[in-house]
Structures are given as structure tokens and as C-alpha cells.
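Complex shown without one protein chain; remaining protein chains in place.
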Amino acid sequence: MNFTGAHILSIEQFERADIEVLFGTADNMEPYAQRRRITRVLEGAILGNMFFEASTRTRISFGSAFNLLGGDVRESVGMDSSSLIKGESLQDTARVLSGFSDVICMRHPEPGSVAQFASASRVPVMNGGDGSNEHPSQALLDLYTIAKELQGRGRGIDGLRIAMVGDLKFGRTVHSLCKLLSLYQNVQLTLVSPVELAMPEKYIECLRKAGHQVVITDQLEASIAHVDIVYSTRIQEERFSDRAQADLYRGRFRLNQAIYTEHCEPNTVIMHPLPRDSRVEANELDTDLDTNPNLAIFRQADNGLLVRMALFVLVLDVAHLVDRHAKDVPWHNSRDLAK
Amino acid sequence: MNFTGAHILSIEQFERADIEVLFGTADNMEPYAQRRRITRVLEGAILGNMFFEASTRTRISFGSAFNLLGGDVRESVGMDSSSLIKGESLQDTARVLSGFSDVICMRHPEPGSVAQFASASRVPVMNGGDGSNEHPSQALLDLYTIAKELQGRGRGIDGLRIAMVGDLKFGRTVHSLCKLLSLYQNVQLTLVSPVELAMPEKYIECLRKAGHQVVITDQLEASIAHVDIVYSTRIQEERFSDRAQADLYRGRFRLNQAIYTEHCEPNTVIMHPLPRDSRVEANELDTDLDTNPNLAIFRQADNGLLVRMALFVLVLDVAHLVDRHAKDVPWHNSRDLAK
Partner (left out) sequence: MNFTGAHILSIEQFERADIEVLFGTADNMEPYAQRRRITRVLEGAILGNMFFEASTRTRISFGSAFNLLGGDVRESVGMDSSSLIKGESLQDTARVLSGFSDVICMRHPEPGSVAQFASASRVPVMNGGDGSNEHPSQALLDLYTIAKELQGRGRGIDGLRIAMVGDLKFGRTVHSLCKLLSLYQNVQLTLVSPVELAMPEKYIECLRKAGHQVVITDQLEASIAHVDIVYSTRIQEERFSDRAQADLYRGRFRLNQAIYTEHCEPNTVIMHPLPRDSRVEANELDTDLDTNPNLAIFRQADNGLLVRMALFVLVLDVAHLVDRHAKDVPWHNSRDLAK
């Protein structure tokens, strides 16, 4: 894949070699994201952050990534009701708005909308999420997190043992992760979900075609016993059409320190796409895991900054210029004292 | 008109010589808007983008124009309901907010509100649209577009032949355009609208006083036969008080490639203030015109960036400094490959 001037719409664009270029570039962003060095390589550039669907976290992550490279951000949140009422097409919106920026990040509730917008845009467009379809930068930061966590123990993604837990039927992030993992070798996946929320067949086929081993179960404890990564997702009770299943599975996929200690290997890493529902009745990750150094959910969010900076740097073709003229940070940096 | 420190509230402020200064400055902004060069002449300056009425396109156009000159943008969208409930006057709002910026762009649904705000502001205020009254930068970018399109064929605005089509009664943009054209000579206007939505008498008088020829009709095809510019506007059915007229005129002002080929001179330029209603039942410009190089509607929007940059540069008196210290753009520029 040639990154220069490319739209980033789907993880299907990425070959394994592309991932390696992206992750290498993301690694180089670390001093900047950690506020040890400043670069102004994109000074004068403008990111158009078009969030037709609100998402504070993703929007601010892309915006901060662009600021960290020296660029400015112009934003739009929600639908501009006047233009909508006036029947403006996405293509017209794209032609006009793309005149005002150098790169666009777009989020929209309708699947395929971002690709449609990109087709009429005069600048590169990054998909910040198009409904039930994809959220490529999330999938890439998930994979990057997996790679970094394994690297810490001298291993790569090949040979990964991973359990995906929760709502695997509607979970956009696990679908994309499966596709990305199909670029690697010897991955062992355990797919843990209520029967009704099982991973759709097409992703399982994709994994098996890649030569991976796939185990399907609805039993949590056994599944997390011998894995490198547990990737947890939210289960929304409204997703169950069958009330009996909802009752049966309630609380059965909640991970906490006790369950972790009892069942997991001591270095098993826990991931989750966030936001995490921390209410007592939720079916997710308990806050008592917060002091467990293997809870990677916040490192995941931080990695989003690195991956998004890398995407900008590659698409705008300035990778070789980032470190030139880099300066030290003169202000106080709290990060080393961080919780 | 002395641009330095001036409020830009109405096109009535502009004499022909002022338009020439503005358009000359806008021409100089081209390398920057086209991302061939970078200037930071307004580095350290702050634009207060006060959009009490939302308008993504105009707001981002002004914001990007200011970023392209090196400045920062602080924005507000919609009414701050807490201040409103607390009965704060526009003047108090102006005094406070003008302390936080170097120039303000304001949009507000009430006619006259921007002038009222400007009277208490300590910094220059640009009218981004005050309800049914004016939208000066739109009128100026429309005229600039006309000038540029004609310049391409070795002509100026004097002697222009233009057809204005659609809702000429409520169309704020055509009203302002008429006033601006009154600064020129030998303009021939054909005003094409449903009888009930005809151009108000005062604008026709203004045009005749300037010595222009004005023809009034409700027939589209004959009107667009010998013109340099067709300026199309939206007709909203709700504007008709007479149901019979609404039925009579439905679809009668729609322009498409077939009608264009059959009736227009080969170089007739089509303009429209956008957004364009691209739904099948709409009464405007068909998308089959999109491949026609004489469809200038997107060049119009791009010209908005040039005109707004020029307004900032003149009002803040930095025209002579823009090119000093200008640098090349180091990142990938998609614009030359643009659709």
C-alpha cells in the first residue's frame, strides 16, 4: 500500500508489510506523544475533524495527534441541520469541506458514508468510524497494543494466543481484529460469548483460511487460562432477542482480580476498546483490576495517539522530516509521575 | 474605505476601488489557499468565531482562512443558554468576548445584531450573516468568482450579462449581488423567477440607477441563452403563499446538462450559493452538470477562502508582510490531482 495521499477507510487496505511500516512509524512518535520532544513538521497544515456523529475520545485523539505534529484542527460535531434539511449530498459536502483542509478525519453513523465522502474529497480522508462497518484506527491501535505488550516479552504476533470475550456478533472492534490477525501466522483464538452473540461465520472462516486455530465456547474461566491476551467487549442486554439467554448469561463474562488470579497466567494482558462500564451491574472489567499492571486498557488509549500520528505522518509523507528541527519540551511534564 | 481596523458589516461599505483592493489581495492568497506556500504572518493572533447560529461551511471557511495565515481560532456555536436566560445584552457579550481575540467573525439570526455587537466590540467584527439582512463575505466571494471566471476570457465585470434564477424575493445573496453590480457599468441582468418570488423593486431601481439593463421574466430557457453567468438560487415551496403558483412553477427552474447544452452559450458559467439540494424533486442544479467545467459552484466555495483571507489581511493590516518569510509546504498536496 502506498500511504502517500491515501484514504484510510478500511483495514482491508493493509498488508502485513504495511502494518510493519505503520507500527515502526508509531514507535517513532513516542517521544512526542510522551511530551519529551516537540516537532512542528505539520505547522501550517489543517485537519478537518468532521464528526457527524459525536465521539469525544476519538475526536480529541485525532485532534491531539495532529496538534502534536504542529498542525491546526478545524472541527464539526453533529449534523448541520440546515444543510441536511436543504438536501445537500455527502459528495457536495466533501467537495466543499475538502477545500478547507489538508486531511480529513470523518465519523458518520451510516456504513459506507465515509467512503462515499472520500470519493468526492480532494484531500485524504481517514475513517473515524462509519456505523456498524469499520473503525480502522481503533483496530490498528488494538493490534499495535498487542504487538507492544508481546514485544515486552520478546515475542511477536505470530503464535499469539488470544481470547475474545463478550458480544462477538455486534462487536465492530473484534471483527476488524480478526481480519488483521489473518495477516499473521499460528494464532490461537478462543471466542467466548453467549451462544446468541457468537462471532459471525465469515470471520471464523477468514481466520481458519489463514491457518489459525479457533475454539468457540460460552465458558469464560477455561478460556482465559492459557492466553497471552484477553480482549473483553461490552455485552448490551438489548442485543439479546431471547430473554432467557439474557438471564442465563448475566454476570457470566465479568472479569475481576479474583477471577484473573485464579485462572489466568501471571502475564496475561487484558484489553478492552473503552469506554468501560464501571457500574456494579455491568458485565465487563471490574475496577479492582486497575492496579493490575497487566490491565492494558489505558495504554491502549495512549497507543491510539501514536497510531494516529503515524497515519498522518505517512499519508502526508513527512516521516523523514519529523525528527528534523525537533526540540526539547520546556514546560513541566507530569507524565513520569503519572498514576 | 480604510480597511485597517474596520468592521465588515455590509457590502454598502464597499466602493469599486475597495473591491479592487480586496480582489487584488485575494489573488495574492492563492498560493497559500492552494497549499503551495505557508505563511505565519498572523501567528499569535486569535479569531473569535462567534456563531450564535450554526453554519458549518461558513464557520470552517473563516476558521481555515485564519489558520492559513498562522492564527488560532476560538469558537462558539449556538446560543449559550445560561447567558441568555440571565438576560445578558449583546453589547455586554461583545465587550467581554472582544477581550479574548484580535478579530471576531459573528453570525446571528437577527438582522442588525452583528452591527449592534460591533458597536460595543473592541476589535474588528466581520458579519458572517445576520438573518435576512446580509452575508457580505458570500456576496464578495460571488462577485470575485464572476470576476475570475470572466478574467479567464479576457473580460472584466463591466459589460457582464447575467441571469439570476429562482427565488429572487427572499434570496439574500442575489440582493447583495445586485447592490455590488451597481458599482459597475453596462451590466445586463435577466431576473428569472416565479411571479410571486420576483426581485423586490428597490434592487431593480438600484440597478437601473446605475444605468444597467434589467429584464424580468418567469421563463428560464430564453433567459439563459445569451449570458456569461447563470446565478441559480433555491426555491423553497413554503415561500409560495399561493398554492397554484407553487404547482405552476414546480420543476420549471431546474437546470441540467440537457437544458444547458440546448440553450446556453458554450462558455456560460453556472453559479449557486450552496448548499445545493441534490434530491430528485428539487428545483435546482442537477448533478449531471458536475462534469461540466463551466459549473463553478465549487470554485465559488474555494474562492471564499481567498476572499476571507484577504479580509483578515486587510483589516489587520498585514498585506505587505504575508509573503515575507513564506515557506514551501513540506507535506503531500493532493490538490493538483483533485477531482
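A and B label the chains in the order they appear, each numbered from 1.
Throughout what follows, a contact is a pair of C-beta atoms (placed from the backbone, for glycine too) under 8 Å apart; a residue touches a chain by one contact, two chains touch by 3 or more.
Everything quoted here is computed from the prediction, not taken from an experiment.
Considering the whole complex, the residue from B:S89, B:Q151, B:N186 or B:N267 that touches the absent chain is B:S89. Touch with the chain that is not drawn comes from one residue among A:N67, A:S119 or A:Q257, which is A:N67. When the omitted chain is restored, the residue from B:V21, B:I46, B:L183 or B:A225 that touches it is B:I46.
Listed by residue number, the positions of chain A touching the unshown chain are 35, 38-40, 54-57, 60-61, 63-64, 67-68, 70, 72-73, 234, 274-279, 282, 287, 298, 301-302, 305, 327, 329-335, 337-339. Touching residues on chain B toward the chain that is not drawn are 4-5, 41-46, 48, 72, 74, 76, 80-83, 86-89, 91-93, 95-97, 99-102, 120, 122-124, 315-318, 321.
Keep this in mind: only the chains that are shown with their structure count from here on.
Chain B has its Cα centroid 40 Å from the Cα centroid of chain A.
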